[in-house]
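Of the protein chains in this complex, all but one are displayed in their positions.
Letters A, B and C mark the chains as written, and numbering starts fresh at 1 in each.
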């Protein structure tokens, strides 16, 4: 994802420096005109804006606050735009790290598969200081098709991202349960999907995943089940903090665990439909 | 619903006779040119097609197989079009009643609130013999905006209708859980909804119910919680028959019961969002 | 079960006639002094008390109300003692059948495996008219170690039996979940069980099933998972009728279905512990 985003920034004629834990992954970007940095700290030095796109909370924390991390390199007034899907508490923590140093922080997680990133068609959900958002807006528009601003607290954008992933998986699970029931009673899954998307469910989430479920395209994973589980857990941590019972979220976590147990960790998160369809 | 459908048939220049348990409910239709029948049996006599729209399985069974019911009046070769939301087993049973008498049977349940019925904008999901469907097609098109044919077994249409209602309530519950979580963490429900409907969830079910949840328009009920519960139970009966575990369906039934307990039986089924938002 | 009960009645010097759908199953009882009847109707003729022990609601209904059934043979004032685990509504229905004919009806389902039946160590839970219970008390005591009278409405005993089976499976599932967790973290299942049964859980249900879970003795089934599922469904039907959400009961039904899907229909109902222990 990060490479596709950087490429789009280059295409929009921005000067871009890049850093990746595996330097060879950055090579294609150098051909597009990017310069290379040896560490996050070096990358951040003298930059106005730094984007990060990392796998999880721990990876982001290491890149920001580890040895030779962003915190040590970023100038006061410069902006860190975090696009990773991370927990709300981690976003709050990183925001406070930057604040202490006079650095600015924007959370801007994205919706979209790698293909959408390559085509600059991501949906970007951003939150942070209004003036900062104004400054980075052209950059965010260069990498996505649509920008949503959800508030002034950066971690609010992370919460919206987690809610979105929860909603997607809830849609997949309920569709999987309904398709399994229809199938059992002799109604083709495709007929059910046609009715749903032809009436109240005329939305990308149902069309995209409906086709995946019908064709059973669960491998290779577009978004692997363990990553989906990680996001459900980040959402559950917030629910726990808010003392909010979320029974559907609990079901989704259980079904993902069962799916990974049945199918292996390389299955797409939409493979929960296989678990939903298991019957005696 | 039945009155709106009959009115649209009259507007489409069909000859219509009507019967209702409460005769005064039929009065406005008489003004539109309908004739009145004293019993379902009398109504069915010499008619090519009879529509029924009733509250539940028991009401339909009584009108069809009770004293002076449709079975006794309908001519061989005539068609009974059942639009009620009923169980799959009941649809199978009624189909066999008609078959024994050489009468034909189409299941054609609909999606849409009373307002949609009045405007002939229902979505009609039909199943049955192809030739029969061909004959009633102009009638179904006169009352709805779109017609889906899902197979030759009439009860298949009822199953699709139940799956659809399950999907709607699953969408409401998951949206309710997500909105409650967002709200707890300081993100406006409307912001979350804007992101969802602006990305992968751009569908009527989220726009319509999203607005209801934000404005808390749960009374008067468009579709009362006990009716939703009835439909979830009809779906659960099929799941049980198919030996299919449907954990989200189980959650929905529990949440509806809790909602009726908390809010009373007059609450809209989308009021489960109030239960989802309860926290300590 | 029925054969063991009949044998104990013979041992207690009662005159016993027997009927079984498969006549050869009755043969050992004839050697013990029982006489044979060709039909339930013939069996019931001139008898004071008739016991039934059948597999499910349908089998009991057939034996009672079918051709040559008990209803046709039982004398007014004679008592039908039903020991089967059946639904509450079926018990109510059969009670009313008998009442219409002046016949009496007692529900007396039992707790205990076949071995306990053979040793006259069943627990008998009975309900019905007090005078009738007084009459059959010596018979019930001849087949069980303990008799509980739970009220005057026969079906109340069936409800208690279903609640008991629900409680047993809930104990197994929670024990299975706890043992799986302990095992994952390096604590022996047997250590956990020793602590539980040595403190607040010093009861036969935990000692018996705890040993089964540790030794994984799930085949041959003492009580097959599909039978357990049937009982959970009978309980769920009552919960639905009472409009009572029972989330643990829903979990148990789901886990049984998953277990039958994973392990086959010949697994003991305690095999849900295998499902509970599955993890990634």
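Simple rule for what comes next: contacts are C-beta pairs under 8 Å (C-beta built on N, C-alpha and C of every residue); 3 or more make two chains touch, one makes a residue touch a chain.
It should be emphasised that the depicted structure is a prediction, and the values quoted were computed from it without experimental measurement.
Undergrad: Given that one chain is not shown, which residue among C:196, C:212 or C:225 touches it?
TA: C:196
Undergrad: Return the single residue from C:76, C:204 or C:220 that touches the missing chain.
TA: Answering carefully, the residue with contact to the hidden chain is C:204.
Undergrad: Can you name the residues of chain C that touch the chain not displayed here?
TA: 88, 111, 123, 125, 146, 148, 150-151, 153, 155-156, 159-160, 163-164, 166-168, 170-171, 173-175, 177-178, 180-182, 184-188, 191-192, 194-196, 198-206, 208, 235, 238-239, 242-249, 251, 254-255, 276-280
Undergrad: In the full complex, which bits of chain B touch the chain not displayed? Write them out.
TA: 257-258, 260-261, 265, 278-280
Undergrad: Touching the hidden chain in the full complex, which residues of chain A are there? Just list them.
TA: 233, 240, 243-245, 247, 250, 253-254, 257-258, 260
Here is the rule we go by: only the chains that are shown with their structure count from here on.
Undergrad: With centres defined as the mean C-alpha position, give me the chain A-chain B separation in Å.
TA: Taking the mean C-alpha position of each chain, the two centres sit 38 Å apart.
Undergrad: Roughly how far is chain B from chain C, going centre to centre by Cα mean, in whole Å?
TA: 40
Undergrad: Where in chain B do residues touch two or more of the other chains?
TA: Residues 243-245, 247, 254 of chain B touch two or more partner chains.
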